[in-house]
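So that we are looking at the same thing, I have put the structure below in structure tokens.
Complex shown without one protein chain; remaining protein chains in place.
Order of writing sets the labels: A, B and C. Residues in every chain begin at 1.
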Amino acid sequence: MIGKVIDVTVDNVVGEVMKMKNDGHRLVTFSTYQEGEDGLGILYHFDKELETTHLRMTVKRDAPIPSVSGVYFAALLVENEIRDQWDVKFDGLVLDFNRSLYLDPEVTQVPLVSNVKIEPKK
Amino acid sequence: MLFTPTVIKNLLKKPATRLYPFTVREPFPNYRGELYIDIDGCIFCGTCSRKCPSQCIEVDKNEGTWTCNPHACVYCGICRDSCPTKCLHMKDVHRKPMTERIMMVEKGEPPKPKKKAAAAEAPKAADKKAEPAKADDKKAEPATADKAKKK
Amino acid sequence: MATTVIPFGPQHPVLPEPVHLTLKVEDEIVKEAIPALGYVHRGLEKLADIRDYHQMIQVCERVCGICSMIHAVCYSQAIEELMGVEVPKRAQVLRVIWSELHRTHSHLLWLGLFADAFGFESLFMQFWKIRERIMDINEATTGSRVIVSVNVIGGVRADLSPEQIRWILSEVDIVEKEVRALQDTIMNDYTVKARTVGVGVLSKENAYLLGAAGPTLRGSGVAQDMRMLGYGGYSEIDFEPVVETSGDCWARSTVRFRETLQSMDLVRQAIAKLPEGELAAKVKGNPPEGEVYTRVEQPRGECVYYIKGNGTKHLDRLRIRTPTFANIPPLLAMLPGCELADVPVIVLSIDPCISCTER
Partner (left out) sequence: MFGSFIKKSRAKSPWIIHFDCGSCNGCDIEVLACLTPLYDVERFGVVNVGNPKHADVLLVTGTVNHRNKKVLKNIYDQMPEPKAVIAIGACGNTGGVFREAYNVVGGVDQVIPVDVYVPGCPAKPEAIIDGVVVGLGKFAQKVEEAD
């Protein structure tokens, strides 16, 4: 993967993101992936003059994740999307859609958790 | 006011409209239009059904049927390109609208010498590991159910 | 003063796509806008579980019909990087040609829709009339008007013959002439300026902080274009990003107008440098374990793919961040303080592509 990867933890993620903002980085997006059975890996992608930097954080899905939408307002859509797709909670989300950004109440399964495989439609 | 020259030009020129249903334009030769099969050339190897991104083709080797759901087909031409006997073709005109959903079912001669067919199948099957085979089985079910519903 | 809540969308005459905005209005002045998405959400990232990595190209193309070619390029580049496949030079340059043709038709389409948003119907018709020539080129060279499906992992599966190249060049010349004839109208006409100048201003700092992408960012004076990275065939081509500084709707439409002309120039450059050679490299095996992060420039801005492979033919994770997704927070910052009648113009000025946003 191109770019430098810095590992962060739940405790210092907001501080690290703040540091990136003060350095003049632009938040591109987050990416998520399944990490083990009940873990979630989050990559924060930053960009400064076409140079990419990533922050990597691994969390458990049942504990709330500190939100960085207070630092970068643009993070709010991504965090709501992650909330939809993985059913995790964010602490201090600026505008919380409460799992309804994309999904309607009819969809009860958690879309992206790997052990919930999608079945071909009948 | 700056648009006036364009307006005047358009008034003096012939209309740009293609009078479609009355005059049909010459189709471009490699347009990916209606998919059809030359069933006599088909060896029922099932490559098209595995390669199809939309999973809309179903091949039954024992029965000798080739079934395609033209409503789910995305006209990408992958099946045509991967067909080993080049029996799948695409017309250069689009498929005509229909008032109800139909399935394309083509009945052909299933391959008689079983050994030869198996040999054609074997290298493909070797590529696919256990998991995709399962996926294929899974998708075969709903497709048949769909067909039954149509009938 | 009383606040009125006005729902905007999902079915709105000016929007070709369903998106919903809840507008809180005081005296015709918008105070707050809250988006509601999800009308186009299909969940195609999860389809990687049942479609193999070759078939996912066709799925990724259908993330968005207008920039389908560039989505496919981004996905193929990601897989090629993961698998270490060397793409032949000719295939890379052919990808540039079709990408730039897509950009041209996308921008012409947008310029038309934008004219329609402020009620200039005949300008809309003009742009869409010109655009049909580009669609004809797509249809003749690839086999489909909109979703061209020419990418495969390792290269392309269609070629350009010398006659086709000559024909493309002559068509591009005609298109350029016709587009230039409309330059004065879209940039300097009094009625157009009255609707666009000073409307929906996004300052340079705000655009950068809110993570805007593409023409929205460049319209605010930040010279950032992923084509500067020189991915694929762009390393062979001279490229300068188009930048405007005023940050309003006029700047964004001017950026797109100038990019249309630039794209046609890039098509000519790419055709002049088209090398001979193979069309596609052989690809064997499955994507190995590992992750890749690729960025390309779409008509609407920077598109990011994150792919995690796990050694099987199904990908572990496919994540797509599309430009409109990044442009929605700036839109929310632009709307407060504008007049209700300007809302369609401002919403269209970021070139919203909702099917991209929600995938």
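Rule of thumb we're sticking to: contacts are C-beta pairs under 8 Å (C-beta built on N, C-alpha and C of every residue); 3 or more make two chains touch, one makes a residue touch a chain.
This structure is a prediction, so every number in the text was calculated from the model and none was measured.
Though it is not drawn, the left-out chain touches A, B, C in the full complex. Contact with the chain that does not appear here is found for just one residue of C:30, C:147, C:255 or C:348, C:147. The residue from C:30, C:59 or C:343 that touches the chain not shown here is C:59. For subunit B, the residues in touch with the chain missing from this view are 15-18, 20-21, 24, 53-55, 69-76, 94-101. Although one chain is not shown, part of subunit C still touches it, namely residues 10-13, 16-18, 38-44, 46-47, 50, 58-59, 62-66, 68, 109, 112, 124-125, 128-129, 132, 135, 144-147, 353, 355. In the full complex, the hidden chain is touched by subunit A at residues 102-104, 106-107, 109, 111, 118-121.
Rule of thumb we're sticking to: only the chains that are shown with their structure count from here on.
Of the two chain pairs considered here, B-C and A-C, the higher C-beta contact count falls to A-C. Annotation: 39 Å between the Cα-based centres of subunit A and subunit B.
Separating the CA-averaged centres of subunit B and subunit C is a span of 29 Å. If you average the Cα atoms of subunit A and of subunit C, the two centres end up 24 Å apart. The set of subunit A residues touching two or more other chains comprises 120.
The set of subunit C residues that touch two or more partner chains comprises 50.
Touching subunit C in their complex are the following residues of subunit B: 1-3, 5-7, 16, 28, 30-32, 51-55, 74-78, 81, 129, 131-132, 135, 139.
For subunit C in complex with subunit A, the touching residues are 34, 37-38, 41, 43, 45-47, 49-50, 208-211, 224, 226, 228-229, 290-293, 295, 302, 304, 306, 308, 316-317, 319, 321, 325-326, 328-329, 333, 358.
In the complex of the two chains, the subunit A residues touching subunit C come out as 1-3, 21, 26-29, 31-34, 43, 45, 50, 52, 54, 72-74, 76-78, 95, 100-104, 111-112, 114, 117-118, 120.
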